[in-house]
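One protein chain is absent from this view; the other protein chains keep their places.
Chains: A, B and C, in written order; residue numbering restarts at 1 for each.
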Amino acid sequence: MSQMTYLEAGRIALEEEMRHDAMVWAVGQDLGRGGAFGQYRGLVEVFGSDRICDAPISEAAILGGSVGAAMMGTRPIADMRMSDFVLCAMDELVNQAAKARFKSGGQARVPLVVRAPIGIHWSSAAQHSQSLEAWYAHVPGLVVVCPAIPADNKGLLKSAIRCDDPVVFMEHKALLCSEGEVPDDVDYTVPLGQASKVCEGKDLTIVSWSNQVHLATKAAQMLAEEGVSVDLIDLRTLWPWDKTMVFESVERTKRLIVAHEAVAVGGFGGEIVATVAEKFGGAIAVRRLGAPRAPVGYAPPIEDAVRVTEEAIAAAVREMVVCKSGGAPRGA
Amino acid sequence: MSQMTYLEAGRIALEEEMRHDAMVWAVGQDLGRGGAFGQYRGLVEVFGSDRICDAPISEAAILGGSVGAAMMGTRPIADMRMSDFVLCAMDELVNQAAKARFKSGGQARVPLVVRAPIGIHWSSAAQHSQSLEAWYAHVPGLVVVCPAIPADNKGLLKSAIRCDDPVVFMEHKALLCSEGEVPDDVDYTVPLGQASKVCEGKDLTIVSWSNQVHLATKAAQMLAEEGVSVDLIDLRTLWPWDKTMVFESVERTKRLIVAHEAVAVGGFGGEIVATVAEKFGGAIAVRRLGAPRAPVGYAPPIEDAVRVTEEAIAAAVREMVVCKSGGAPRGA
Amino acid sequence: MKNRSQRIINVARLRAHYLLMHRIRALEEVAARAFEDKLVHGFLYPSIGQEALTVGVIAHLTKRDLVLSTHRGHGQALAKGASSTAMFHELLGREGGICGGKGGPPHIADFGVGLLGSNGVISANIVIGAGAAHAVKLKKEDRIVVCYFGDGATNRGPFLEGLNWAAVFKLPLLFVCEDNGYAATTKTRTMTAGPGFLDRASALGVPAVEVDGNDVVAVEATAAELIRKVRAGEGPLFLHAKTFRVTGHTSSDPGAYRPKGEVEAAKAHDPIARLRELLIGAGVAVDVLDADKASAYAEMDAAYRSAREAAFPAARMAFVDVQDVGSPLVEAF
Partner (left out) sequence: MKNRSQRIINVARLRAHYLLMHRIRALEEVAARAFEDKLVHGFLYPSIGQEALTVGVIAHLTKRDLVLSTHRGHGQALAKGASSTAMFHELLGREGGICGGKGGPPHIADFGVGLLGSNGVISANIVIGAGAAHAVKLKKEDRIVVCYFGDGATNRGPFLEGLNWAAVFKLPLLFVCEDNGYAATTKTRTMTAGPGFLDRASALGVPAVEVDGNDVVAVEATAAELIRKVRAGEGPLFLHAKTFRVTGHTSSDPGAYRPKGEVEAAKAHDPIARLRELLIGAGVAVDVLDADKASAYAEMDAAYRSAREAAFPAARMAFVDVQDVGSPLVEAF
């Protein structure tokens, strides 16, 4: 175990996988100078510019070229700089990467990692703050990953690189400098599709991912002091998502909140809540928290207005636990 | 009233709006020869090639150019040929059209119709069969329309053209030749955001849109013969969607099925079911029907395997009405 | 002596081209019949009239070399070695289809013969092809990539991004622009500015050459030189060729938008007829040529028959080969 940042954990994961498999390479703008956020720092010196490959401002070619290179047996990491710029290569991701295997009847494989940091960070405004993970979950062929902590950033990036499917790998920009314990083992991976339990509780289940997990954690801590115990699940992978862990939890707690940073309308919270409502009917009380349907603005009060805060989460929990079930939390 | 096809209703709507407002124009590939499906047939002869404007195979310029032209006070219809090709212009739609007004603090207006036919039709396979309406509902700034019948295709296209917001207007390819009664009135419009009741019933509510409405209608007819009465709502507009009508209906029927052609996972059905589950808790039984998370294939059995058939809808209704509520349908 | 034997060799080669061009045309014509028989489910994009550019270029490729084709790519598939039987099974959506019946007309691929596939999205294969060539270079493999696209494809962004990419990374890639003058119903030149395709390519760092795309001898000679350079690692090159599609854009397009006489005029330059004349001039007997042609149609008739008799794939195949992780086969719906 070592203490390191989320960013550094991702850097090490890539370095380890590049040592382990000569077919792994990364391509994107400015990678030779460490990439937009320093995620590639020092790697060009180790692996050379063929494998830490600079790219022009050509998102369609970065992603589309990676599709072709993946079909030919290499394992590219297509660095899209920010999730918002994946929009400049959406045909290449959705019509090409996601469908190549299927439409060729299984001949093509596209072992591709599309690395696309998401999220609200530093007043980056409407075109640099989006979280569109729900879109990718809707597209057959794609695996969708949103790590929240350094250890998962390492373990999941390694799994994504080893995966033979195209994986949309979304780090959160606000987490890059966050720290945590990370296993040193070069064989440490986190399986795709497995959630993790952040804290155990019995009054209510919160499902979250990416940066929102940390706000939910704070809410859970506040609530613990009030005697409300929250079962907090970090989904980590959105497709496939860990229904087993979520179902087990909600069966116990009877209450579910899904909290995410993305816009609530059409967000992936709807998928989880709908799935639970279909499966358990009225036995589980459900609630979604996500951003209002508005772009992210620049000025702090405007940027903050669309955030799902820890207070908002705590308030929603209180309402569901105390009011909605007509009584004090069980066991409080 | 006149009997006409869905396609013709759209053609007339455009013609009327072009006569009514000199700022309305359409741009896209092959429009001068009627467009990919004949939706523009005869219009270039009336309005000339400046207003029925041919375009190169340049989706980013068709949509992005329309954004600029809309900002300058014209009202373009950006014909994207098929919904799948909107993926070639996603930055222009999501980062530009949808955000221009907000990020400029209200200075820009983008009265733009993005016309993008969706759906499974004629074995068009993975890259020509998608229905991604859920994506657009998730994007602040966009209005999302999916007409199911000729009259609505006319009335909603006219409303979309008159709307000052960017509207993603998705006709269904399989409906182009379908016929129906259409009001002749040049002032006939259908308000954005209003659903329509296809048939009244009391046992279960089906919410659907686009081509799926017709399959749901058949299911409702089959069920009526069995004594099950379905309240069938054609949503017509996905954003904003008509919560009033849906809530009123489910409060009466206590059972909701949302059926759509798009992939179920991450589909807009999740949004509706989640909204109802949040609002009514266990009082309403909910269920989604959508495609499995697989691309659309070419061979008929493979294409058919992802369809939500009328039988599947009827079976789901029966299961919810008879089994889930433990008894025969009320009033049967 | 040398000259004579070389001419003999060329005649042999040209006869092979003649046969292949007829096989392509026969495939398209029999497929059109299948479409009329309502056994093809989607649209066909016939390549009749464009055979020379396919045959003359692909003649220089080995099986290990890679080809990316267009929606109008049946000819390239056949030339690269794809099985006509498997292709017909695909067009009819049957078991044994080259893509398992999942792709259909504009998605024919056969990785076994180096055919990375057609594409339903115009110009998408330009960046994918650049990426394939990038992988070839990274892996230091001894093969090249040939990427076909139409004249209309030069107006989409990936054309710029893919050519620039190939030039920046000096990739082993030959771009082939099949210029049939039309993009669907639109005359491409009405929507395409600038002095022409050669300038577009060379402005992006890809030297470009022009050839008569209906003259298989010229195509083969020009392609020989380009492919020699691409193989030698000199970086990407661009071949532009005028040709003509004799049919409508798709199997259901009568092509009514064409000026009167255009098709007839173009037919006078039919690449197969021209090659036939050349071969007759070189002393090949007419009945030998007729036999070649007949064998081409016989092959395609048999392939069509085989497809008609084949079963449809099982519905379950709709969920196979979507993905490994989170597959719909595992997920319950």
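We adopt the following convention: a contact is a pair of C-beta atoms (placed from the backbone, for glycine too) under 8 Å apart; a residue touches a chain by one contact, two chains touch by 3 or more.
Quantities reported herein were computed from a predicted structural model and do not represent experimental measurements.
Trainee: Give the labels of the shown chains that the missing chain contacts, considering the complete complex.
Mentor: Across the whole assembly, the hidden chain touches A, B, C.
Trainee: Quick one: which of C:75, C:158 or C:248 touches the chain that's been left out?
Mentor: Selected residue, touching the omitted chain: C:158.
Trainee: Where the complex has a chain not shown, which of B:68, B:183, B:282 or B:301 is the residue touching it?
Mentor: The missing chain is touched by B:68.
Trainee: One chain isn't shown here. Among A:75, A:293 or A:318, which residue touches it?
Mentor: The single option touching the absent chain is A:293.
Trainee: Just the residue numbers, please: which parts of chain C touch the chain that's not shown?
Mentor: Per the touch rule, chain C residues meeting the hidden chain are 155-161, 163-164, 167-168, 190-195, 199-200, 202-206.
Trainee: In the full complex, which residues of chain B touch the absent chain?
Mentor: Within chain B, the residues touching the omitted chain are 23, 25, 50-51, 55-56, 58, 60-61, 63-74, 76, 91-92, 95-96, 100-108, 140-143, 163-165, 192-193, 239-240.
Trainee: Provide the residue numbers of chain A that touch the chain removed from this figure.
Mentor: Looking at chain A, the ones touching the missing chain are residues 29-30, 32-33, 36, 54-60, 84-85, 88, 122-128, 264, 292-295, 297-306.
Here is the rule we go by: only the chains that are shown with their structure count from here on.
Trainee: State the chain with the largest centre-to-centre distance from chain B, centres being mean CA positions.
Mentor: Between chain B and every other chain, the largest centroid distance is to C.
Trainee: Let me have the rounded angstrom distance from the C-alpha centre of chain A over to the C-alpha centre of chain B, please.
Mentor: Averaging C-alpha atoms per chain gives centres 30 Å apart.
Trainee: Roughly how many whole angstrom separate the Cα centroids of chain A and chain C?
Mentor: Centre-to-centre distance between chain A and chain C: 41 Å.
Trainee: Enumerate the residues of chain B that touch no fewer than two other chains.
Mentor: 84-85, 88, 125-127, 292-295, 297
Trainee: For chain C, which residues are shared contacts with two or more other chains?
Mentor: Chain C, residues with two or more chain partners: 97, 99, 101-103, 107, 119-121, 157, 322, 326, 328, 331.
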